[in-house]
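This report refers to the structure that appears directly beneath it.
Every protein chain except one is present and positioned as in the full complex.
We call the chains A and B, going by the order they appear; numbering starts again at 1 in every chain.
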Amino acid sequence: MFQLELADHELLKNAFESISSIVDEITLTADSEALHLRCLDTSHITFITMDLEKTVFDEYQCDTPEKIAIDCKDFHNILKKAKKNDILRINIDEDNIIITFEGDARRKFKLSLVDMEYDNPQPPKMDIPCKVNIPSDLLKTYINDLEFFSERLNFIIDENYLKLSCDGQKGEGEIEYLHGENILEVVSAMFSIEKLQEIMKASKFSKECSVEVGDDMPLHVIFTLPTNDGKLEYLLAPRLEND
Amino acid sequence: MFQLELADHELLKNAFESISSIVDEITLTADSEALHLRCLDTSHITFITMDLEKTVFDEYQCDTPEKIAIDCKDFHNILKKAKKNDILRINIDEDNIIITFEGDARRKFKLSLVDMEYDNPQPPKMDIPCKVNIPSDLLKTYINDLEFFSERLNFIIDENYLKLSCDGQKGEGEIEYLHGENILEVVSAMFSIEKLQEIMKASKFSKECSVEVGDDMPLHVIFTLPTNDGKLEYLLAPRLEND
Partner (left out) sequence: MFQLELADHELLKNAFESISSIVDEITLTADSEALHLRCLDTSHITFITMDLEKTVFDEYQCDTPEKIAIDCKDFHNILKKAKKNDILRINIDEDNIIITFEGDARRKFKLSLVDMEYDNPQPPKMDIPCKVNIPSDLLKTYINDLEFFSERLNFIIDENYLKLSCDGQKGEGEIEYLHGENILEVVSAMFSIEKLQEIMKASKFSKECSVEVGDDMPLHVIFTLPTNDGKLEYLLAPRLEND
């Protein structure tokens, strides 16, 4: 028996706005305490971790652990059909994930579960030295700003600023965001703007996000719900100068 | 002499939003009491009936009956140019329909009348057993919801619900809308989602619409103005299981 109910369905839609742009099929795992996702895109560049504790939901029941393998774009497509005052319910049967919106009408959608060898990937453990917070929509805008110049950008954290910069044939761009953290070193790494944009499609998941940067290390982007019981994280492999 | 004036020009625009997506050329007929339309799309699937009594208009004058054959998309294109506070006037001369918007400026557009053998089609008489009312925008949404799964859907009316359902390779969808009518039987018929979407482009013509359903019978969708003096109706041929 697996079943959840959620009035604030925007949360799931926002997460899958991003997830569905990165991976095709995923396996959600549910246990009595939380709903989890661990997955890696096929080019092995972006690792996604999502943990939604049962308190995120208005109702959550999972008697025995479940693996729910779904097509991400199809699932996102259904989530987008939610209307403002609908209550979202998700459960499963033998072959399907069942998404129900309870509102003016009861709208029930079944999506076939997919066959997927569950490889239970674990995110690499990283000790990334510098971490700053920034409003999610600002970070999204800044990344989009730089698309004009190049297909990759530098993330730099120094004592005062989170800096995004890049250059190309048309010119160069540099964005300096005063981070207000106590940081004593300078670190930098380069990333694909396209991959960053995929991640930032989750910007509405939480108003603020954290970014962790280390020299030529992966970028760690963390969206945490204000209630602290839900987290969506991305680990993005760096691009090297000669890529 | 044929002439009409209408401040609430949205009404005509909303009707032709749908009509122009279904038929290319039409013949409007006007008599001293009302403006009428009867037409059938070229694939003989959707029959449209529109009757706008003279009281719908702020002014209406038609001394002798007129047949006004026009290109629907062109006419709709002109109607879309209306601005909020404009007053719409329509009249005809020998060769043209003349659409005038009176507002910040007087904007006058003439469209050549088309040559059209007027065949005066009459809608087939049907005795469709079950009828329910539903807000037009909801019905429009529900139909769009199911496009994801299939190109056709079932309309089912039972004692309690108007149900729309369909299935396909990706899964299945079912929408249950509590109709609140006194209905004692169960009826169902299958329709093309694309054709239904064309009809529902008229959803703003009136806030509420009626649908009449019978086993494998055509679907009758009726939009009535709140003032009861204007009606836009569609009769949509069913699709059969083996189509």
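Note that in this section a contact is a pair of C-beta atoms (placed from the backbone, for glycine too) under 8 Å apart; a residue touches a chain by one contact, two chains touch by 3 or more.
This one's a predicted model, so the numbers in the text were calculated from it and none came from an experiment.
Student: Which of these touches the unseen chain: A:Glu25, A:Glu102 or A:Glu174?
Tutor: A:Glu174
Student: Mind pulling the chain A residues that touch the left-out chain?
Tutor: Looking at chain A, the ones touching the missing chain are residues 135, 138, 141-142, 145, 148-149, 170-178.
Student: Give me the chain B residues in contact with the hidden chain, please.
Tutor: Answer for chain B: residues 71, 74, 77-78, 81, 83, 96, 104-112 touch the chain left out.
One rule holds in what follows: only the chains that are shown with their structure count from here on.
Student: State, to the nearest whole Å, the distance from the C-alpha centre of chain A to the C-alpha centre of chain B.
Tutor: Taking the average C-alpha coordinate of chain A and of chain B, the gap between them is 44 Å.
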